[in-house]
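Provided herewith is a single structure, encoded as structure tokens, for subsequent inquiry.
Complex shown without one protein chain; remaining protein chains in place.
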Amino acid sequence: MSRKSYMQAINEALAQEMERDPTVVVFGEDNVGGTGSPGEIDAWGGVMGVTKGLYGKFPNQILDTPISESAFIGAAAGAACSGLRPVAELMFVDFMGVCFDQIFNQAAKFRYMFGGKARTPMVIRTMYGAGIRAASQHSQALYPIFTHIPGLKVVIPSNPYDAKGLLIASIRDDDPVIFFENKVLYAIEGEVPDEPYTIPLGEAEIVREGEDVTIVAIGRMVSMAEQAAASLADDGIEVEIVDPRTLSPLDEDTIYESVENTGRLVVVDEAYPRCSMASDISALVAQNCFEHLKAAPKMVTAPHTPPPFSGSLEDLYVPDPEKVANAVRETVGQGVAS
Amino acid sequence: MSRKSYMQAINEALAQEMERDPTVVVFGEDNVGGTGSPGEIDAWGGVMGVTKGLYGKFPNQILDTPISESAFIGAAAGAACSGLRPVAELMFVDFMGVCFDQIFNQAAKFRYMFGGKARTPMVIRTMYGAGIRAASQHSQALYPIFTHIPGLKVVIPSNPYDAKGLLIASIRDDDPVIFFENKVLYAIEGEVPDEPYTIPLGEAEIVREGEDVTIVAIGRMVSMAEQAAASLADDGIEVEIVDPRTLSPLDEDTIYESVENTGRLVVVDEAYPRCSMASDISALVAQNCFEHLKAAPKMVTAPHTPPPFSGSLEDLYVPDPEKVANAVRETVGQGVAS
Amino acid sequence: MTESEVAGARERHEELDKGALLDAYRTMRTIRDFEERLHTEFATGEIPGFVHLYAGEEAIAAGFMAHLDGDDYVASTHRGHGHSIAKGCDVKGMMFEIYGKDAGICRGKGGSMHIADLDKGMLGANGIVGGGPPLVCGVGLSAKVRGTDQVAVSFTGDGGANQGTVFESMNLASAWDLPVIFVIENNGYAEATAQAFSSKGIDIAKRADGFSMPGVVVDGHDFFAVHEAAGEAIRRARQGGGPSLIECKVNRYYGHFEGDAQTYRGENEVENVRKEKDCLMLFRQRVTSAGLLDEAELDKIDEEVKNLIDEAVREAKEAPEPSPENLTTDVYVSY
Partner (left out) sequence: MTESEVAGARERHEELDKGALLDAYRTMRTIRDFEERLHTEFATGEIPGFVHLYAGEEAIAAGFMAHLDGDDYVASTHRGHGHSIAKGCDVKGMMFEIYGKDAGICRGKGGSMHIADLDKGMLGANGIVGGGPPLVCGVGLSAKVRGTDQVAVSFTGDGGANQGTVFESMNLASAWDLPVIFVIENNGYAEATAQAFSSKGIDIAKRADGFSMPGVVVDGHDFFAVHEAAGEAIRRARQGGGPSLIECKVNRYYGHFEGDAQTYRGENEVENVRKEKDCLMLFRQRVTSAGLLDEAELDKIDEEVKNLIDEAVREAKEAPEPSPENLTTDVYVSY
């Protein structure tokens, strides 16, 4: 056990899985970083350095790609059908629009369309989220789009420990998994065991226990919820925080149990509001826990606008602890007294 | 006024807009149908014949394209920024995965990213839905994905009259509009005025009035709801049916008013269930009409599986009047007595 | 080996010996009969969905697959019956599938446009034009990483050749130096639109230059020409020589899909090809005139194939539908 960053946790998961299984193959733009260049061949390790150092250890299991996402994401699907466990990197999830077909019509549907005969063990690692002034085409969340699609699993770790355990589980999983890495979290540190371990897909975690309100928070929003919870506790409002960790499959039971107990729900989702995780989870809870709900479910999301560039706007764009706390206070103030 | 099919209504809207405005330009695969071929040049009119006959009348305003959706959908965006009002056809919405970037990162975001300076008056006509044994890659709904994206408008007519009025409104609109045509509805007939008319985007229609339960039904699902309503009326359950007609902007007020009156909601959506229109509308209603709800909102959707090929499975896949009626009965049987 | 498997079977032949010729003929004849029978059956209204027939293009599938082993892979198109049969998919299973029956090769869930059998190296027909080429890059990578001599072949139409995925895949295969062959089946049309318009009627093979790979044009009606070009490219790929592009100029005998009135076509276009360039006719002429096979041997295959297809259709019509539970199975391995 030692302190590692979210980025190091991911790098370590990749290294340990490549070590364990020579059919685990990693590729993406600049994943080696420098192929064909006159200087250091592994000068980069992906744009943020997540795969840095892997080339030295596993020169036959990591490759650079041309900027051809359809081709190499599709290649991951084809490789998964023919003996590899590829881990392809879609640098920013914002780039899904140039390769979505290979994800949602090919990889995701093989098993069903082929009458159960296919097995497509592939992972697409991708970076999401606002917060670094990367503007409209490099700051989106978009996981609701992937969650919409049957055949895909969607994983979204909120901390370094989960990042490692969920990535190892994703690589060992036999279905196509989209693994969402939050770019702001890369630098965040936490305790991460040195040895390989897995966190099962489809199991939520109760990050904080509380009796008054359930907050379901996605990815980086877990930390916003935690900050809000701390300030709410000062006011005597005890919040329970559920981190789904995987969005598909969604651990509905854990969410429902919590809401049955608290009677109140706030979903915190940094994605666009329409057809989002916030609406998905709110609707599921409304449909399945109606008789336990004491107040209207609340959604805290980004507004229905693209992410803005300017820091002063972007800081308003992303849900923050204050907005979360306000939503909690509103729900507590509303409806049946608790 | 005369009886026309949904397909004829669309064809007529295109013809009248091309006539009115020479900058309205229509293109897509086989939209002329036969360019370069030795036989009739306009042998086809799109794969289903929707644009059939337009070439003869407007030879300079309609073009065939290579099978290059990114290029020609992007060309629609570029054309819209430089003086045309393009209407591009994405043959099946299932093909969005090869060109989504040009839709969601380019056209949809220009206005915001460029600080309000862009105007992108383009329409993408596209065909959606199950029901013709077209299997997993030609039967999807996918409108929730487009609804998720800020900057897009999403229109989905449920009958011939609306198809014409909404398409003309979409062509005259200054924002990018995704216009969803249901392939099963093409042959459906209804009264359609001969002259051009518009139906404003963002206005729902109350298709049937009722006091007991509100059904919000999308596209072809309106007819499922109507059939269910007829049989429910026999049992004394009076259903109110809301057809949103546009999914973005969504006419929330009309939905909320109806639910405030009935206290019960069933959403019928032929899309996949997760992060769907069903969850979107359910969540909005739960958040905004909570105190009026007498029972849990219900969602009737396709299952979380790709559309199957075999007719015997596909018929089970799509929500039908019976499933809608069952959901209504469940909601009536549940919660506070009405 | 059931009769059904025999018809679809092929072995890899290093040379065109007698067995190879018989196999090739059987493959082409099976495809032709399968497709012509679908044409007539479709007209009765009993076959659901979109059906795209490969009739006229059989020499391409047969010519390529003759060089492939069972563990080599193929990615096909919406017009996939021919590739599937030639790659060894069960013919009856395919027929059941097209009728949407539970015994179908995809349990009735895929249909004509998604026929696949990974165990046979058939990565699937594809409803998305240009969907297949990225997949074969992955197979090529897999072969390279695992150190096998497998190859993978993707088929794309002349219209599909303009889909971005196809270009990207050619370049990726080149950059990664993969054992992959890109076949363009240029039948002159994408639906109703002519290749003369959609890519100015150029030789698509020319595009290979832009990816530093060999590109050749062959007559797609001539089994022997296809077989030779395919053999060269596949041998090179197996030996680590990287990818190739092969354009086969050919003709489709029926409409884009069943129900197409084909008024975009030239007068007597198909009739003339049938008369002058039909792949089965050319093959028969060549092998008999060279004394490699005799008419009786070929007639026997015709007869066997006819019986197989008759039986397949009869059984398919009677076979049971998928059961309702199957609607939601097989989405995930685990969920």
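Letters A, B and C mark the chains as written, and numbering starts fresh at 1 in each.
We adopt the following convention: a contact is a pair of C-beta atoms (placed from the backbone, for glycine too) under 8 Å apart; a residue touches a chain by one contact, two chains touch by 3 or more.
No experiment lies behind these values; they were computed from the predicted model shown.
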item	value
Which displayed chains the unshown chain touches	A, B, C
Touch with the omitted chain, as defined above, among B:V32, B:A75, B:L185 or B:A225	B:A75
Touch criterion as defined above, residue of A:Y6, A:F95 or A:Y112 at the omitted chain	A:F95
Hidden partner interface residues of chain A, rising order	29-30, 33-41, 43-44, 47, 64-71, 94-95, 97-98, 132-138, 303-306, 308-313, 316-317
Absent-chain interface as seen on chain B, which is shown	22-23, 25, 60-61, 63, 65-66, 68, 70-84, 86, 101-102, 105-106, 110-119, 150-151, 153, 173-175, 202, 249
Interface with the unshown chain - residue positions in chain C	162-168, 171, 174-175, 197-200, 202, 204, 206-207, 209-212
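To be clear about the criterion, only the chains that are shown with their structure count from here on.
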item	value
Farthest chain relative to chain A (centres taken as mean CA coordinates)	C
Distance from the mean Cα position of chain B to that of chain A, given in whole angstrom	30
Gap in Å, rounded to a whole number, between the CA centres of chain C and chain A	40
Chain A, residues touching no fewer than two other chains	70, 101-102, 105, 112-113, 150-151
Multi-partner residues of chain C (each touching 2 or more other chains)	104, 106, 108-110, 114, 126-128, 164-165, 331
